[in-house]
Structure formats: C-alpha cells, structure tokens
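With one protein chain held back, the other chains of the complex are shown just where they sit.
By letter and in written order, the chains are A, B and C; residue numbering begins at 1 in each of them.
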C-alpha cells in the first residue's frame, strides 16, 4: 500500500478530531448509561473510530451513507448534529427521528445519512439503490454501505455486490471487520481469511486495509471513491479493526479470546494516532487538549438540551406511518 | 481435464441410456401437451441430459438430491419410477405426490429424491441440510444440489455455499449453466464469466466443465463425490449446457441470440453421444434402436396407466397438511 | 366510495391497462423507474408483457432488467426512492415475495416512521398470483394478509382493467410503499378503461343489491358476480363491494353497504384462516352490533398449500357455487 494516496498533516489532524469526537461521545454515552440516565441497547463503536473518520475526508453532504446499529461513529464522522443525536438517544421529540427511531435507526438525510438498520446485511441492498439514484442523478455522488464482518455471510451481501458490479454503481462496500459477529469469531463464520477476496466473485476490486491506520483507510477509500465518481463502479473495502466494548454494552465478553483482546488493545488506534500527531509535530499537547475540551463542551450542551427536551406525545404513533397522518 | 477419471465403455452406454430416457420422455411430454392431453407448466430439460446421467453413475439410492422445476432429467437419471412420474404429471391420485405436487415438486425419497422446488435458489439451503444429516449419519452419503446459472445470483446460493464449506458437508453444488435464466442472458446477470470462480469466496473447490461432454461431467462429479464421501467437504461444479425448448414450453424464445442457438444446436449432446457409441464400437445401431424402443414402450405403459388412473378426491385437501388429517 | 366514471372508455385487457398506466406515469414523471426480472424489452417486456415497450421508450437506465435477486431488487427500489425516485419493482410471482420479505416489511414499510418522517419510500411493488393454471404450491398464493397486517405499506388489488389503470397511477404517485397485486388468470379479460386515477382506500360498488353484501377483491369479485347472477334468478339481490384497496380498507364504504343489507359475506382466494376476511368480518360484527340480520360469514382458500391437480385446484378456492350456497345460508 506504499504508493496509495496518504493524508497530509492537516487531514490527519482532521481525522483525529472526528475520531476523538466519536471516542469522547462513546465514553459519555457509556457514562450516562452506567448512571442509569440513558436507557437503550448500545452497540459501542469504540475502537473503530478511524474508519469513518478517514473515509469521510472524501465525502460531501451530498454523498449517501447507510449504516448499522453500531454506526454512531459513521454518523458522527459524516457530520451528524450532536444535539439531534443526543435527543434521539434520549427518546425525545427533538431527536432527529423524533424519538421514534432510537440508536438503531439514526437518520439524517440533510447530511446524506439515509438509513441505519438493525437487520444484519440490509444496509447493502439499500445503499445499492442509493447508488443507482446517484448514478441516475449524474452528479457524481457516491453511496457508502457500512456493514460488519458477520454480514458478509448473509444473502443480501451477495445480491447487492452482484447488482452494484453489474450496473457499475458508485457504491463503496465498507466492511468494518472487527473480528467478531456478536459472540462468533471469524473462524466459526467462514473458511476464507479475507472478506475482500469475495469481491472477485462479482468482478469488483476488493482490498483489505488496517482499519486502525488512517493512512491505509484514507488511501483505499480515496481510490474507491474516485473510481466510483468516475463511473467505474463499486469497490469492496475490508477494514480490519476491533470493538473494545463487546457486542452489546453490558455483555460479559467471555467468548472473546483474551490474548486476541490484549493484542488488539495494543493496537488501539486512538492513543496511537494521538501520539503520532505529537511525534510528527502536527499538533502540540495543548492543541489536542483544547480540541478534546471543546468536544466535551459540545457534548455537555447536547446532553443537557436532550435531557431538558420533551418526550414525544403518544399521538406520534399516528404520524409518519404514512405521508398522511392516521385518523 | 486430461487426467481426470473417464467412463469406460459400459458406463458410457449406461449414461446414454439414461440420457435417452430423459430425451424420449421429454419428447413424449411435449407431444401430449401439444395434443392437449396434458396440462401443466413445463420447463423442458432437453439439451441438459448428460449432466445428471453422468453424475448419477456415482450415486446410490441412499444419496440425496434436490432439484428445481426443470429437474425431470435429474429425477429420471436418479431412477424415478416412470409410472409414478406420469401419474403425477397428469395430476392423478397414483402420482408420486398424489397429484398434489405436480411437475414442479416431484419427490421420491425412496430413491433419494428429496425436494423439487419452484423457488430459484432454494434447492441449495435444503440440500445443505441434507448434507448435514448425511454427515451426522456417518454413512458416506452425499447430497447434490441442482440449480441453474440464474440461481447463482441469489442470496441462498451464498449462504449455502458458505455454510457447507464451513461445516465441510458432503454437498455437490451442481450448477447447470444453460446460458439463460428465463429470458435473461449471463451478461445481464453477472460480470464474472465463470460461476465456478465463486467457489473461491467460500474456500471450496470450483470447476467448470462442458456439460454436454459425458467424460468431463463424469470425471468432475467423480472427484467431487469422492471428496465429499471422504469428509473433505463440498465442491461447486458448473456444467455448461443449453436448453433447446426455451424456459417454459410454449414461449416465443425471441430473447434468444439466434447465432448462439445455432452454435448450441451443433453441440447437442444427444446425437453426438449416440454417434460416438457407434464410432467407438460400444454399441451397434440395432442395440441402440432396441434400447430406444424399449424406453418408448415403458413410457407407453406409464402414460396409459396414468391416464386411466383416478384423480385425487377433494378430501385430499385435508390430508398431508399436517401429519394428522384435518377435520 | 367513488362515483361511477363518466368519460368514454376504451376497451383493454388488464395487461394493457397496467402497461398503459406505466407508460403514462413514466411519461408524466421522469422520476418513475421500473425494475425487475425480465421487465426490459430485450427479455420480452415482462413474462406476461405488462412492461412491454417501456425500456424501448424510456431507455434501459430507467427500465432495468435485473438478475434473479429479489432482495437487491427491493433494496434497489428502496434506496432509489429515498434518493428521490419512484421505482416500480416487479416481484414476478407473489410467492417469491417471501424472499425479499425483510426488505419490504422491516425497511420499506418502516423507514418513514423510524426516521420520524425524514425519509419516505414511494415505491410500488407489482406482483402477480392466482390459482387456475396448475402452477401448484409455490406459484399461486395470495399473501395480502401479511402486508395488510404491516403498518406503513398499502395494499391494492384491482379486479378490472379500469381499476388496474387507475390504481397503478395512484400507487405510483402515492408517497408511501404500495403493494400492487395482479391476478394472472384474468390478465387478458377485456374491460373499459377510462384513464382516470382511482383513489387508494376507496372501495367500489361492483353490483348494487339489497339483501346481502359480498365483500371481495381481485378474482373473487368475478366469482361473486357469477354467484349474484344465479341468485338474482331466485330473487336474492346481492350487493358486491370490490375492495380494490385492502389496506387501508374502506371501512365506511363496507359498513354502509352492510348497514343497508344487514347480511355480509367476505370472500377471498387466500387461505380463510387468519386471512383478511377476518378483519373485515370482525369489524362488521363489532361496529354493526345488534343491527345485522345474520352472522357475518367468510369464505377463503382451503387450509393447505395450493394443489397441482386440477380437481383439487378447483376445490381450493371459493367457486361461484360456494358463494351462492353461503349467501342462501345467510338468507336463512
């Protein structure tokens, strides 16, 4: 991957900022949940911050993304407004989905965040359709389908990849391989080592990158997105990473290989990138602390506003079922 | 494919006999339908005779097969009794399925013919399950999933191939690639040329053979079945062939490439194999004519018996819904 | 319920009427797309010709033949609709709708609600079904009940070409997903087509009468009509309500007719048990409590898969004679 495009210093800093927002936001969610102040099923993306942060360097608000229950990092990287996020997590009427969707269905089309799904594999066919719309529009938009390693074994993966390749749609299939699907390891899910190798079956380029390395993710996504914008069709990217807080917050995690966990911890991208920014002189400790403080401040505001906001009225059950309200 | 096992003279003759039964049976069905004496949706396998005929040389009644609406050739090659076949096609109470299943659901477990499905792709997950049963039984049985080229684009293909490879099940995925899926050509269905290449995605061997060549089909299926019986897992075989009577009997066929059709006609396996038997001195013209006459005689008997048999009583709607009859 | 049509109609088959509606809709709105297996002219314009001519006229960008890939077909339609288009997706036969069920029920029907109204899924899913051609257990089912039970998707099923045209135009312009069910055996029956839109959610009085109300849709409207003809000879006056829309169904229209006749029979081809007739019958029983002259009856398909053999297939779904017999039972 040595001759793939690399992020410059400013971009690297921008990636870190997004990643830090994701990480601090995750910590705050967990804190609130532990304190019993927030109740929801939470699939923490802690550890996967770099993938969407680097990817989103190449996206505009016009580009589409679809993601999964674990996709808060994808959303934040694409610019999801914090206030509407927290209000949604708290089930308030001021949430982006008026509290109807919750963490598993975060949606914000104003910034291209079209669908969050709780059904494994289902982000892919829909993102493929958005790619079709993008192609018809002729505005060089791309559509990103985020999904996990486990999703690579379900039928919807196969059908979407085949259709997107056949129709040369501007779709980036972004497989965030965090080594586990719920409690199931890769070895118990498939024989082949690399998910990216499955791209061959569709005549599509496929590439595996270190999902914790901003250079690799930045480079691979740049190539894929340029390819898509140029009308050359979809790419499958497998970004290898890890999720530190298990599948669902609160689980025991006994299924996880302890040695593997330790190895992954040593590769936690957040301290590594932070250290790198300092080492490479891209920022000073003060700079970084200031960014962190600023982000925490933004979260404070969003959280406070969310908690103060009203819950939706029961009559909301009759709204948004159809375009026209139910009687 | 030069060092793969080849059929000896007796086996070649046996393959031709099965193939001839399939061909003559097909001709008779069409004759009856044209005369208005048989009414049903008919998906003729004319042109695909060699595939199951050669494959079944390696199967016993204990081995399982699942097939599709176009699978009468698969059934006959495995030994489906003609009388129960014709009675079923004629919708009679004496049919193998008592007239309830019809041509799309031919079943005859006594000889290992477990499921015929009308839903594209669905033979594969079920054959995979039969492979699981076979493995648990520990009797070296194999399970064959027959399906078409079009089915290779549906999700069930992906899921079954992955599971069978992961669990090392004794399954033969037999893709009968007849170049069309209904009215859709390969080029409009997928980017990759060879369906067998998709086996790589599952860590499974995949091979493409000329489905009209008894040597190639015999050899590839022998290897795959031996592999399966030895506990080494599944194989994907793509047997390239053609179906001469279109998708559904009676269709116009205007979608078909005329030149391709002519090329395929020149490769019709039935006259070629017949000529070969004579050239190689495996049989005399008299031998072959005698076989043909015998088969036609058998069909006469089956047909006459079917037409004389009673239709099922309407009370049959209450039977076989559950193990216990409905009230 | 809607007023009778007044324009001079043309005679068309159902196939022609739906084909014309698709042509007119694609002409009227460049955002309308068509996709599905064999829908393009290269593949014959649909196995039954319902989409004939569209790809030639509107191009293969807007009219896309697909591989056999029902999950991706509906997924593509959902995605394109969220992206601003109005795709009409074909699922060749209704039994195959089980394959993309997740896409339809968990996604198409729910995205508007789950997003708090930020996204909408204005797609039409066309599908065909019906007993009568001996296509057996996996090619004949009516499955409208599954979708009527699903909030967020509308279900329509025309019985005549005029409604075929008019409901298709309305379905495409509707801002929500619509499942559009076509009956195969009556595809080539001719009928007048006025070219008017037919509102979703409004039933049609297919025959006026005073003694008994029969509520039906799709093929069963014709079987009910045949029964009504016979019953008329015996002096029994049957009113037939063609639901046209199954969800949201025209409760007011149905109740008004039942209030008038005091007797009701609901007929559908789908399996009777837990079919849509149950909702309609229990609603009539509840809302018109104390005013009906007889219990509300239901007829539907047998509790079995659809059989292949002709005599069994004929016995599976309600026939005019079954309908007439049940009406007589209601007349006491």
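As a working rule, contacts are C-beta pairs under 8 Å (C-beta built on N, C-alpha and C of every residue); 3 or more make two chains touch, one makes a residue touch a chain.
Note that the structure is predicted; figures quoted are calculated from it, not measured.
In terms of the touch definition stated at the top, the absent chain reaches A, B, C within the entire complex.
Considering the full assembly, A:120 is the residue among A:65, A:120, A:165 or A:299 that touches the omitted chain.
Contact with the omitted chain, checked across C:21, C:48, C:121 or C:148, is made by C:148. Checked against the hidden chain, the listed residues B:16, B:64 or B:80 yield one contact partner: B:64.
The hidden chain makes contact, of the residues B:32, B:48, B:67 or B:128, with B:128. Contacts to the hidden chain, counted on chain B, fall at residues 64, 66, 95-101, 105, 107-109, 114-115, 117, 119, 122, 124-134, 136-137, 143, 155-156, 159-160, 162-163, 166-167, 319-323.
One chain of the complex is left out; on chain C, the residues touching it are 95-96, 98-99, 101-102, 104-106, 109-110, 113-114, 136-138, 145-146, 148-152, 247, 270-271, 273-279, 281-283, 285-287, 289-290, 294-298, 302-305, 307. On the side of chain A, touch with the chain left out of the figure occurs at residues 39-41, 91-92, 95, 97-105, 117-121, 150-151, 153-155, 181-184, 188-190, 252, 254-255, 311-312, 314, 316-318, 320-321, 326.
What we mean here is this: only the chains that are shown with their structure count from here on.
Centre-to-centre separation of chain B and chain C, using mean CA positions: 36 Å.
Once the centre of each chain is set as its mean CA position, chain A and chain C turn out to be 40 Å apart.
Across the assembly, chain C contributes residues 67, 69-71 that each touch 2 or more other chains.
Residue positions of chain A with contacts to 2 or more other chains are 155-156, 159, 162, 166.
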